[in-house]
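All protein chains of the complex are present and in place, except for one that has been dropped.
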Amino acid sequence: MFSFLVKRVLAGSLIVVMVSILVYALFWYGPKSPALELCRRDTNNRCTDAKLVDYEQKLGYDNPIYSEYGKWAKGLVSERKIEFGTTEYVCAAPCLGLSYRDRSQVTEQLKDRFPVTLSLALGASTLYLLIGVSTGVLAARRRGTLADKVLVASTLVFSSLPYYLVALLSFLLLTLSTSAFPEVQYVSFFDNPASWFSGLLLVWLVMGLYGATAYTRYSRGAMVEALSEDYVRTAKAKGLRSRTVVFKHGLRSALVPVVTIFGLDVAFLLSGTVFTEAIFDLEGIGKWGVEATYIKDLPVVQATSLILAVSVVVMNVIVDIVYSVLDPRVRLS
Amino acid sequence: MTSVEGNEPYLKVTDLTVRFPTADGLVQAVTDLSYGVDLGKTLGIVGESGSGKSVSSMAVLGLHDRRSAQIDGSIVVGGTEVVGLSEDKMRSLRGNSVAMIFQDALAALHPFYKIGKQLSEAYLVHHKGATKREARARAIEMLDRVGIPQPDRRVDNYPHQFSGGMRQRAMIAMGLINNPSLLIADEPTTALDVTVQAQILDLLQDLQREFNSAVIIITHDLGVVAEMADDVLVMYGGRAVEYGPCKDILTHPEMPYTWGLLSSVPDVSADTNARMIPIPGNPPSLLAPPTGCAFHPRCVHASKVQGDLCRTTLPELLPGVRGENHLKRCHLANPDAIYEAEVLPEIAPEIMEGGLR
Partner (left out) sequence: MTTDAELPGPEAEAPTGAAPFQQYDEPVAFQDLVGQTHAAAELNPDAEAVLSVDNLRMYFPIKTALMRRTVGHVQAVDGVSFEVPKGGSLGLVGESGCGKSTTGQLITRLYKPTGGSMLFEGADLATMSEGTLKPLRREIQMIFQDPYSSLNPRHTVGAIVGAPLRIHNVVPKNKVLSRVQELLEVVGLNPEHYNRYPNEFSGGQRQRIGIARALALQPKLMVADEPVSALDVSIQAQVINLLQDLQKEFGIAFLFIAHDLAVVRHFCPEVAVMYLGKIVEIGDRASIYSNAHHPYTQALLSAVPDIKQAATGGRRERIRLTGDVPSPIDPPSGCRFRTRCPIAQEICTRHEPPLLQIGKRHKVACHFPGRLGAHPREPITARLLGVDTTGAPDPGASPATDLRQQPGYADTWFDLDAKSIGRA
C-alpha cells in the first residue's frame, strides 16, 4: 500500500510539472502576446509597437522560455526578486509570481482566496453525498413505485434548469427580499466557526441540492444493480434485517462507482466555482482565475491551473484509497 | 412418497401458485405445485430454465418481493404456515431452520467481506446472545467441518482468495451454521468441475446424514439427482409433471418429458449405439402457456392419445401404473409399456440385450 502511494504521488507530481510547463508554453507561443492586454490597458488602448516591446521586456518575454520558466520554478522553493519597471518586489518562497494586473503577490492572494473555495467545495460535496446517495437509495428500494418516479422526475426537472438561474433566484429571493437565510459572506472558520457556517449555508444548499440531483440518479442506478446481485439474495436468505441487507450488503458495492465520479467532482469544485462566486460575490479562486484568463495574467492562470492539477491528482489518490477500503479485491499489496 | 401415513413431512407444499406481474403481462411461474420432504430425506427437483423449479423453492424462504409476487396455496415448514407470514417471523426462519445455498458461490458471497465475517453474520443474526468471538469460533468450526484446510487462517480470507470448490464449501458451511432442518440447494454444483462436483455431493450427503436434515436439491442434471435424491419432482412449464421415488422414476419414467430428459443426455457407460434423442422445439412461454398439456407441442408421443385430448385438456397429476407413490401428468394409458418398447431400446440398447429387470 505504502509503495503504491509513493508511486502515485511521484506520478502525480510529474503530471503537475507537465501542466505547469504546458500553461507556460501556451502563453509563450500563443497567438497574442500576453503583454498586449496589459499595454493596451495602461495606455488607454494606444499601445504602440515600441511600447509593446517595452512591456514584453518588463514581463520577461524577450528571454528564452526555459530561463523564465526556470525562474518561476525556482521561486517555488526560494525567495525571488522581481523587477517590474523601476520597482523591485521581493516575493517570498513559495513564490508564484506577481499578478500582471495589480502587482499583487499571487501566493498571498491564493492564501486569501483558496479557503473560500475550499469551504464551498467541502460543504457542497458533503451535501452531494448526503442528499444524493440517500435519495438514490430510497428510490432504488422503492423501485417502480410512485415515490421512485417522483424522485427521478424531480431531479431531472431540477437539473435541467440552468445553474446560474437557480443560484441567482435563490440569492435574490432567499436573502435579499425575504431574509430567510442570513447574509451570504465568507468568514474564516478559524475566526468564527458559527458565522462561517451561517454565512455559507445558503450557498452550500444551492450548490449541494443542484449537484445532488446527479448523485440521486447515479446512486439509484448503482443501488438497483447492487440489490439485484446474488450476494444480496444470499444476505436476505441468511435472515438479515432488510436495513442490514440494503446498507451493509447493497450500499457498500453501490458506492464504488459513485466514489469515482465524486472524486473528480470534488477536484473540479476545488479549482473554483465560477458562477457561485460571481453570483454570491465571494472572493474564491474561480472568479479570480477566469478574470486572469481574460487579461492573460500568466502568474494567476498558472496558479489556478496548478490548483486544479494538484486537486485532480490528490483526489485520484484518495479515490484509490477509498476503493481499496471498500473493495478488498483491489487492495494493493 | 416417503412420508409415513399420519405423519406430516417437515416441509409440505400444497397447491402452490406463484405469479409475477411484468410489463408484458402476468407470468404464472408456478401452478398448483404440491410436494413434501421428510427429515433425513432428499427431494430432487428437475427441470429446465423457466420450469419454475427455483421460483417455487425461493417461495419457501419468502425470498420473493412481497410487493409484486402473488403467492397462493400453502407452504408448511415444521408446522408453521409460511405463506402470508409476517416479514419478522419469516426472517427468524430464514437461515435458521431453513437455509438455502446457491449456484454460483463467487456471485453469491459478498466480494467485500471476509468469509469468516459472512459466516458469523449468519450465526449472530439468529443467536442474539452470542459474542463475536463465539460466532467466529463457530465459523471456524463449520469451515473445518466442510473440509477447508487451515480453517483458522482461511476464515480471514476474502471469497476471491478461495478456489471454486472451496467457495462452494464455504457457502455450504454458511447454510449449515445454524443447524437448519431444511436445506435448499439451488444448482449447488453446476458451476463446478466434475471432480469438485463429486466432492461437494459427497459432502452434502455426509452432512445430511450427520444433521438429519431435509434437503431439496434443484438441478437440471439427472445424474446429480440419481446420486442424491430419494424422491424426484420433474417440473415443466411451472407444473409438476412427474413425482415419485427416485429409483422408480429413473428406471420406469411415465411421462414423455422425463423420457426426453433421459434420452437427451448420454451416459459415460452407455452402449455406443445409444442415441441422444432431443426434445424438439423450445421450452414454453409462461406468459401464454400452451393449451391442455403444456408439453404437447413438443411431445412426440401425443399421437398415441385418442383425439386431441393433449391439446385441449390438462391431464391431472395421478398415480400411474406403478403404484400410488409414482404420480404423472400425462394422458398416455400405458406409458411404461411404450417406454420399454420404444424409448429404452434407442437410448440403452445394452439393457435390452440383457433383458429388462
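Letters A and B mark the chains as written, and numbering starts fresh at 1 in each.
Basically, a residue touches a chain if its C-beta (ideal position, glycine included) is under 8 Å from a C-beta of that chain, and two chains touch if they have at least 3 such contacts.
All of these numbers come straight from a predicted model, not from anything done at the bench.
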* Structure fact -> Answer for the absent chain's shown contacts is B
* Among B:Ala240, B:Leu262 or B:Leu314, which residue is in contact with the omitted chain in the full complex? -> B:Leu262
* **Hidden partner chain, touching residue among B:Asn212, B:Ser285, B:Thr312 or B:Asn334** => B:Ser285
* Structure fact -> Given B:Ser163, B:Asn179 or B:Asn212, the residue that touches the chain left out of view is B:Ser163
* Structure fact -> The missing chain sits against chain B at residues 24-25, 48-50, 163-166, 193-199, 201-202, 220-224, 226-227, 246-247, 250-251, 260-270, 272-288, 290, 296-303, 342-343, 346, 348, 351, 357
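Heads up, the rule we're going with is that only the chains that are shown with their structure count from here on.
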* Structure fact -> Within the complex, chain A is touched by chain B residues 61, 63, 67, 87, 91-96, 99-100, 102, 104, 107-112, 114, 121-122, 125-126, 158, 160, 174
* Asked: Okay, in this complex, where on chain A does chain B touch?
  -> 145, 229-231, 233-242, 244, 249, 252-253, 326-329
